[in-house]
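One chain of protein is taken out of this complex; the other chains stay put.
A and B label the chains in the order they appear, each numbered from 1.
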Amino acid sequence: MSEYTGARGTAWFRALTGNLPPMTGDPRSVLTADASIGDTRARFLCVVPDPQARFPCARHGEVGLEEAYTLATRVREVIDSDQNIVKRPIIAIVDVKSQAYGRREETAAIFLAAAAAADAYGSARLAGHPVIALVVGHAFSGGFLTHGYQANRILAFDDDGVMIHAMHKEAAARITRRSVENLDKLGKTIPPLSYDVRDFAKLGLLHKLLHVENPDHPSETETRKVRDELLAAIEDARRSPWDLRNRLESKEARDTRRATIRTRALLETQWREEPGQTGS
Amino acid sequence: MSAARDDLAFINRQSFIELQARERAKALFDAETARELVGPFDRVESPWLPLQGVTPQSDDGCVVMKGKISGRPAVVVALEGAFQGGSLGEVSGAKLTAALDLARADSERGILTAAVLLLETGGVRLQEANLGLAAIAEIMAAILALRPYAPVISVVAGTVGCFGGMSLAAGLSSYIVMTREARLGLNGPEVIEQESGIDEFDSSDRALIWAIHGGEQRYATGLADALVEDDTQQVGAAIRGLIAKGVPTVHRSSQVAVYRKRIEALDPTRQFDPKELRAQWGAGDSAPDGISAGGVSAGEEERS
Partner (left out) sequence: MERIEFDYPAKRQVSGRAHVGVVGSGDLEVLLEPTEGNSSHVLIRTSVDGFRETWQAVLDRFFSKYDGAVRIEINDAGATPGSVQLRLQQAVEVSEL
């Protein structure tokens, strides 16, 4: 049930764009389309498995070199074309297995490719584009940092098939020398460790947890509902500052991330204590 | 330089790598201008480590210092590689993010404040998983917000190197300074071996590791801006030089068309030869002090 298949990304991309064909000229692992949402047009992006991908380590839903630079290209297109007009929303549909783990990738500096995609998304946000991440499946570590985590607002399905985490269970279990069952137990008492998206919601980073009847097969009703939620998130983003402060201001964050809030406050107080500074 | 002066320079060389995070940070500032913020005696620790039987550190492995470099305001954030592998937890992540945010706030008000990040880190601290990952996303956002105003310089000196999510932070920086001992990459050799098999990457092959992730390779392929000896003076000089250079016209991570084309030109049916990559991507002419003009040749230049 929670195994990654990579099918959800394609399913929701089709549903939300009204079955538009993805833009041509890109690797098949990146789907891009401009589709209507409410009164506006948004760019939808999704990373999906491509068993014929050129890079052997990026064939099963991993975000590799080509995926990262393609995302960066398609997002920058929006920034460049919307410079003097209303800033189009950018919607990242997220169902990524992980980053690509390969020697070719490391040699060709995948760290920079990933940074380039994040740069594009983050720059779009700073330029005034509402960037929304919709996590429909998996969102792991480097894959999520590259595609989705720079969004103004993050929405996720409330479902066992949705998992947001820094490392896959098996690898995390191996490295911390615990059993997978043990890890699950630990996640119940320590929210940042949990693989359950409902616990992730306690961290205060999510804008909304969405209940969807069948996340693997979007119905028309559900698709309309998700579109409405995306629209609401877009409007909310447009009314708010372009930074990520909402991830600290939610009710949940004020509880679970109180150490962050305290650290930031103390750092600011001490920063401004400098003699000769004219104060905030 | 005469042979005798070479010897003297060698004797006087002070290893940067052997210094702890706090000493590294302090050494980069103009004399008497550095002060630490949220230091050990403030005892802002990880709330999550004690719950798992792991002893916390009073500064959570992250040192923030503010002061002057070349007479201008700067903040240095140093990750302590000896504590939990320099990994990012909630508090260390918050310190790094807040330091960048405050530098940006000052810069917006006209007090341009450069940021120097000493990255000795494996990425997310697994014991804090999702809060570590979230912090890295926020660090990246903060770098993007600061770098239009003032340079963000990432220094990867070793021995831990810079891996995981923090390699993306390095990738977003205005400039990267590396030593030969240092390594920079998204996934380390053990992780690749684990995920993709020993044929993909034999993590016991040290020569291979440095041929791919090492500072000299990254510099020679135009992915790092300066290659320095493991010497505190040289690291400081490189940083001062880059601060003086100012904000680049186009950041490396924004040069998408250039790098996309380079990837398209590669043949992934076989592994890439690191030496061949130097020829294809190399910076070409570089200044004698090791500070290159960047990895993009005139023909490839991207208009911003």
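In this text, contacts are C-beta pairs under 8 Å (C-beta built on N, C-alpha and C of every residue); 3 or more make two chains touch, one makes a residue touch a chain.
Predicted model only: the values in this text are computed from it and were never measured.
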| item | value |
| --- | --- |
| Chains shown that the absent chain touches, full complex | B |
| Touch with the omitted chain, as defined above, among B:8, B:54 or B:244 | B:54 |
| Given B:80, B:181 or B:195, the one touching the chain that is not displayed | B:80 |
| Interface with the undisplayed chain - residues on subunit B | 20, 39-41, 43, 50, 53-58, 80, 82-84 |
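What we mean here is this: only the chains that are shown with their structure count from here on.
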| item | value |
| --- | --- |
| CA centroid of subunit A to CA centroid of subunit B, Å | 24 |
| Residues on subunit A engaged by subunit B in the complex (per definition of touch) | 54-57, 65-66, 69-70, 72-73, 76, 98-99, 101-116, 118-120, 122-123, 125-126, 141-142, 144-146, 149-150, 164-167, 171-172, 174-176, 186, 189-194, 200, 203, 205, 243-244, 247, 257, 259-260, 262-264, 266-268, 270-271, 274 |
| Residue ranges of subunit B in contact with subunit A within the complex | 35, 37-38, 42, 44, 46-48, 51-52, 64, 66, 90-91, 93-95, 97-99, 101-102, 123-124, 126-138, 140-141, 144-145, 164-165, 167-172, 184-187, 191-192, 194-196, 200-201, 212-213, 218, 221, 223, 251-257, 259-260, 262-263, 266, 268, 271-272, 274, 277 |
